[in-house]
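What you see is the complex with one protein chain gone and the rest in place.
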Amino acid sequence: MKYHSSKIPVETARNEQMIDITSKVQEVVNAAKVQSGICIVFSMHTTCGITINENADPDVKKDIMHHLARIFPESESYKHLEGNSNAHLKVSTIGPSETVLVEKGKLVLGRWQGIMLCEFDGPRNRSVTVHVQGD
Amino acid sequence: MKYHSSKIPVETARNEQMIDITSKVQEVVNAAKVQSGICIVFSMHTTCGITINENADPDVKKDIMHHLARIFPESESYKHLEGNSNAHLKVSTIGPSETVLVEKGKLVLGRWQGIMLCEFDGPRNRSVTVHVQGD
Partner (left out) sequence: MKYHSSKIPVETARNEQMIDITSKVQEVVNAAKVQSGICIVFSMHTTCGITINENADPDVKKDIMHHLARIFPESESYKHLEGNSNAHLKVSTIGPSETVLVEKGKLVLGRWQGIMLCEFDGPRNRSVTVHVQGD
């Protein structure tokens, strides 16, 4: 059983942004030299999550971010003095991590699926832990 | 360490539908002959997710689908030309996968928990990857 962990740095450019990190995650899988196993992609932050969604039309990303902002508006009266509770709410909705299978050394994803970092309180320098375990 | 993956085909019948796939997942665990380990249930699609929720009263499924549709309505102005961004939003909310423990060859679930496929843009033929690893 091999264990391999790496941190992927992601520099976000805007307050809200969805960034496809699939190829960076696959690079960690390659370095791990694991043929069969699992890969966990984990955001180390409470205002930045990980999801899996469409990798083709960039409008899907825009729609997701826009309508999450509609549901969890910035203008809500939050108790949290930093005022970014909407970002915390979105992270718990989207989730902080995804687990993806590895077969024959490749991430097992559907044709339209990409692994996405969701920035909800940027721009910031983010760190994503990618952990691969298997044989 | 054993690795066993199978694809479960699921044919959905309606535009929106929640289908209990627990027994199909348990069949894959049986075939894997794993006593202790984990089971990952992963949707290969971006408009169809996986969740765990009540397996008893079918009204819970109806309530979940109905109120997700209220929160992410079809009529919203989406940029995505296919017009199904509400389905993509629901998948990122519900999540594309669940990880369940396996002990003594059985999925470890609470009394009322079932593993559910959530169709948000059907009817379609869906494919769920079930991956079991353990000893």
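Order of writing sets the labels: A and B. Residues in every chain begin at 1.
By our rule, contacts are C-beta pairs under 8 Å (C-beta built on N, C-alpha and C of every residue); 3 or more make two chains touch, one makes a residue touch a chain.
In this text, all values refer to a predicted model and were calculated from it rather than measured experimentally.
Asks: Pick out which of B:Val10, B:Ala32, B:Cys48 or B:Ile94 touches the chain that's been left out of the picture.
Replies: Of all options in B:Val10, B:Ala32, B:Cys48 or B:Ile94, contact with the hidden chain holds for B:Ile94.
Asks: Going by the touch rule given at the top, which residues of chain A touch the chain that is not shown?
Replies: Residues touching the hidden chain, for chain A, are 1, 3, 5, 40, 42-46, 71-72, 76, 78-82, 85, 88-89, 91-93, 95-97, 99, 127, 129, 131, 133.
Asks: Since one chain isn't shown, list which residues of chain B touch it in the complete complex.
Replies: Counting only chain B, the missing chain is touched by 1, 36-38, 51-54, 57, 59-60, 62-64, 66-68, 71, 93-95, 98-101, 103, 108-113, 134-135.
Rule of thumb we're sticking to: only the chains that are shown with their structure count from here on.
Asks: Return the distance between the CA-based centres of chain A and chain B, expressed in whole Å.
Replies: One centre to the other, that is 20 Å.
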